[in-house]
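For this view, one protein chain was removed and the others were kept in their places.
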Amino acid sequence: MASLWEYANPLKFMRTTDWLLPVVSVAALVVTSIGLIWGFFFTPDDFRQGSTVKIVFLHVPAAMMAINAWVMMLVASLVWLIRRHHVSALAAKAAAPIGLTMTLIGLITGAVWGQPMWGTWWAWDPRLTSFLILLLFYLGYLALWSAIEDPDTGADLTAVLCLVGSVFALLSRYAAIFWNQGLHQGASLSLAPGTRMDWAYKAPLYTCMLGFGLIFVALVLAGTRTEIRARRMKALVARERMA
Amino acid sequence: MSALLIRDLRLALRAGGGFGLGLAFFLILAVLVPLGVGPDPGTLARIAPGILWLGALLACLLSLDRIFALDFEDGSLDLLATAPVPLEAVVTIKALAHWLTTALPLVLVSPLMGLLLFLPAEAYLWLILSLTLGTPALSVIGTFGAALTVGLKRGGLLVSLLVLPLYIPTLVFGAEVVARGAQGLTVATPLALLSGITFGAVALLPFASAMVLRINLR
Partner (left out) sequence: MFQVRALACARGSLLLLEGVQFSLRRGHALVLRGPNGCGKTTLLRTIAGLQRPIAGEIDVEADIIAYAGHADGIKSTLTVAENLQFWADIYGTKTIDSALDQMNLRGLAQRMAQNLSAGQKRRLGLARLIVTARPIWVLDEPTVSLDTASVALFANVIRDHLGSGGMALIATHIELGLPEVEVLDLSAFKARLPTPGDGGFDEAFL
């Protein structure tokens, strides 16, 4: 039975994260605090957007991590399908709710920012639409995980869904760009930190991005540890029943 | 292979096979939409392309859980998986049977539904063409969703949640073809993209469907 399982060792993962998780958590807290405080209180107001622009320090990092979380899930799913590495599958499972939350934060902060800037909470801009679609993909992925009882079957099926979903999510993004052209010129509503942005904004923004990245890593590590323990508990119950 | 197709078509057409349910749903939708948005021909004509595509998409969705659920319950799926036919071919045939029994009738009656919704005359050709080219993707993607949820108790509702996001590109390009056709604009680009998605899905998704089916059967 070793052949199937020799590639991964949850125990080693637990031992490593025993010290790694606190380190990453503290780093995430420090970097994010510095970034947000710097961004909120020590940057000048934008000449056109006033202080509302400062929500960018929450909005952009969250949106970035919403996409990165999905990419991480895709990589972890591939590792699981190819190497049968349990920790990988559990990490993908742990990342999904975090990605979903990041997507929600991105959408909500976007709406809060959009209201004073464009006078509307929501517009069917390609970028906004893509994020809403991403939200649907996260929901489907999580729903499939929660519907399946056997953990290995769940890992396999969600991994394939993640792969197929990634292709269709990408297609949907191009579809949204294409679809919007006919309706209105959405490009002027772009949320990107444009080229106008100078280093007074860029430096704290990059700090916040790093901070959100660290938060993501810390939460995924913590979530994976929880999943590993849940998995172990399940295995122990099964063992009891067998004995 | 043709034996499986003939069996599935025969099962669909016999009593309790569910043939015509999707069609009835499509008709009901075309009646309910004017009741909901008002009888104004201008409004209806403008939203008709989207409504017709959405109706076809939802009608396809309705019958997805029948693709594998019955064969799973009575053990046929186990026997098919051990039979000398590749599972990739089985899922392709299943998707084809779904298309023939659900999507093809929708394509054929769609001009009538267009009539109810005051679809502009120029758009009929594009409606039929876009549905013909786009619905195979709906069947193949739906078969993947059905294969994902085959053994699950809450499969019916879950399959909608999984499949609908995957339908987005097809819906966007399909409805766009009809909308542009209705305005007399050129439809080449969305039509090409729609066909591209269909051909890609038909070529590649059966492998994913067979893979998840194997996982669900073990």
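Order of writing sets the chain letters: A and B. Residues in each chain are counted from 1.
Everything that follows uses one rule, which is that contacts are C-beta pairs under 8 Å (C-beta built on N, C-alpha and C of every residue); 3 or more make two chains touch, one makes a residue touch a chain.
Source: prediction; values computed, not measured.
Colleague: Per the definition of touch given earlier, which of A:Lys93, A:Arg127 or A:Arg231 contacts the omitted chain?
Modeller: Checking each option in A:Lys93, A:Arg127 or A:Arg231, the one touching the absent chain turns out to be A:Arg231.
Colleague: Touching the hidden chain in the full complex, which residues of chain B are there? Just list them.
Modeller: 2-4, 7, 10-11, 14-17, 71, 73-85, 217-218
Colleague: Considering the whole complex rather than only what is displayed, give the residues of chain A touching the chain that is not shown.
Modeller: Its contact residues with the unshown chain are 1, 3-11, 86, 150-153, 228, 231-232, 234-236, 238-239, 242-243.
The rule we apply is simple: only the chains that are shown with their structure count from here on.
Colleague: Taking each chain's centre as the mean position of its Cα atoms, how many Å separate chain A from chain B?
Modeller: 31
Colleague: What part of chain B is in contact with chain A in the complex they form?
Modeller: 144, 148-149, 152, 154-155, 158, 161-162, 164-166, 168-169, 172-173, 176, 179-180, 189-190, 193, 197, 205, 208, 211-212, 215-216, 218
Colleague: Show which residues of chain A lie in contact with chain B when the two form their complex.
Modeller: Interface residues on chain A, with respect to chain B: 133, 136-137, 139-140, 143-144, 147-148, 153, 156-157, 160-161, 163-165, 168-169, 171-172, 174-176, 178-179, 182.
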